[in-house]
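Shown here is a partial selection of chains from the complex, left in place.
For reference, chains read A, B and C in written order, and residue numbers begin at 1 within each chain.
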Amino acid sequence: MNKSRLEAFSDGVLAVIITIMVLEMKSPGGTSLADLRPVIAVFLSYVLSFVYIGIYWNNHHHLLHATQRVNGATLWANLHLLFWLSLVPFTTAWMGENHLDSWPVAVYGIVLLLAASAYFILTRALIRIHGHGSTLATSIGSDRKGKISIAIYAAAIPLAFVQPWIAAAGYVIVAIMWLIPDRRIERRVAQ
Amino acid sequence: MNKSRLEAFSDGVLAVIITIMVLEMKSPGGTSLADLRPVIAVFLSYVLSFVYIGIYWNNHHHLLHATQRVNGATLWANLHLLFWLSLVPFTTAWMGENHLDSWPVAVYGIVLLLAASAYFILTRALIRIHGHGSTLATSIGSDRKGKISIAIYAAAIPLAFVQPWIAAAGYVIVAIMWLIPDRRIERRVAQ
Amino acid sequence: MNKSRLEAFSDGVLAVIITIMVLEMKSPGGTSLADLRPVIAVFLSYVLSFVYIGIYWNNHHHLLHATQRVNGATLWANLHLLFWLSLVPFTTAWMGENHLDSWPVAVYGIVLLLAASAYFILTRALIRIHGHGSTLATSIGSDRKGKISIAIYAAAIPLAFVQPWIAAAGYVIVAIMWLIPDRRIERRVAQ
């Protein structure tokens, strides 16, 4: 089975997710600068989520690039990842409209945690097909970044009930960590 | 005529359908866990519909993979399938917002039934081009799963007026049945 | 310049247009069959517009299939066509929510007329590149169907102010006329 339609469908879903989030930024009633103020929190959530979807698209791109073939299990592991990412517009809107209240921030983190787990499952499903000695497997390696991300999410979710800003800072840190491009796969593929 | 644009267009439409459904999950007014409660039914409908669209994408992927060529009739049979699937966000929202009331559950089933029929028509249109002895035809075979699905939908629709939960359970059972990947075509193509 | 990105972008835009129209079908307040009644007119407009976008996708598919190369003018002629088609969700909603009132029906026709003209301009732009003796030019031929469509739209628009149902019937007739697949290009390409 070939991977091109998997890529095309994932590109389509991620493109729609990243773009419809902006529909949550409602055009403000008035026309003064002050009328933009309530939009700012929504805008900042949007920036964070845009970066997250961008990171997932980037990593997905690298991962599939190193992939030779896919099977039925991979298709579902991929849909599972897309499912959690498809909830990002909802959690972004809820968090943005409520100025970092505890539950919205916690739910935002839960969806990120589940998306990260789904990505991990997808990498395992791909490694199972390609073998542990494959370019794909060695390039993913120990996936330290992925594990650190999951640990930060897991810590941030309960912290959202203590001080939501700390949890939100955790999400920002993970995003920055991933913005540094994933050279592992790039390097191995180039060899 | 080649199939690549048919695949690309179908991927695009299915990607949009699967993603815009999430727009029906409106960000709740409050920020407590209780405010999420009314969203739960919408969320569960969303999960079910996401799985259904995922199944259709998966089966469509397998079907087109075994396809060598398409013609005008196939393009319209495919658009006919996409039409019924495009109604899924509407029926999902109606069912989710009304906690499994009879009519919304019945209408949800009617759209599934019509989508399943459209898929059946598409397979017949493709077999007509490739011949009954083709890999495509033998891999579709008697299409037992498709027939069982249609029977369950047909039974569930009237049952929605007796007890909507039974009808909804029927839709869930069909989804689970299809989640087991369709190895028929995969196996035949691999030979 | 190659045509594959032109096709990909057009597929994307048409896929989004055909799918977001369904967002105009708002989930009804109640759960009885009667609550679906106001949705019916919107649904029928949706069916008509879905068929129209399907026809445009189909013809665009055939047209680009016969195309060898594109240039800057073609890209803009194509965007011009997509522009008018992108207004279809708006005119569909306006017509559907107002049960075939004169102005909504007339405006629906005006957009169809402008889309048909844009398609005509696109075919001329492509013929200019390929030459009048090309497969493309001979397969488009005199474009009788296109001319009849434009004539029906032009007649239907003023008729919308006399009796909107006659105008709407005109739009349905054009759609049915095109549903019969365009064998001209198919046949010539096959030769």
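By definition in this document, a residue touches a chain if its C-beta (ideal position, glycine included) is under 8 Å from a C-beta of that chain, and two chains touch if they have at least 3 such contacts.
All values reported here derive from a predicted model rather than from experimental measurement.
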Query = What is the total copy count for the complex if 3 chains are drawn?
reply = 4
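Definition applied: only the chains that are shown with their structure count from here on.
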Message = Rounded to the nearest 5 degrees, how far is subunit A rotated relative to subunit B when their C-alpha atoms are superposed?
response = 90
Request  = Could you put a whole-Å number on the gap between the CA centroids of subunit A and subunit B?
outcome  = 26
Ask   = Approximately how many whole Å separate the CA-defined centres of subunit A and subunit C?
value = 37
Query = Which parts of subunit C, given as residue numbers and ranges, touch two or more other chains?
reply = 12, 15-16
Remark   = Residue set of subunit C touching subunit B in the complex reads 7-8, 11-12, 14-16, 18-20, 22-23, 25, 27-28, 31-33, 35-36, 47, 50, 54, 57-58, 61, 64-65, 179, 181-183, 186, 189
Query = Of all residues in subunit A, which touch subunit B in the complex?
reply = 1-2, 5, 8-9, 12-13, 15-17, 20, 23-24, 71-73, 75-76, 79, 82-83, 86-87, 89-90, 93-94, 97-98, 101-104, 107
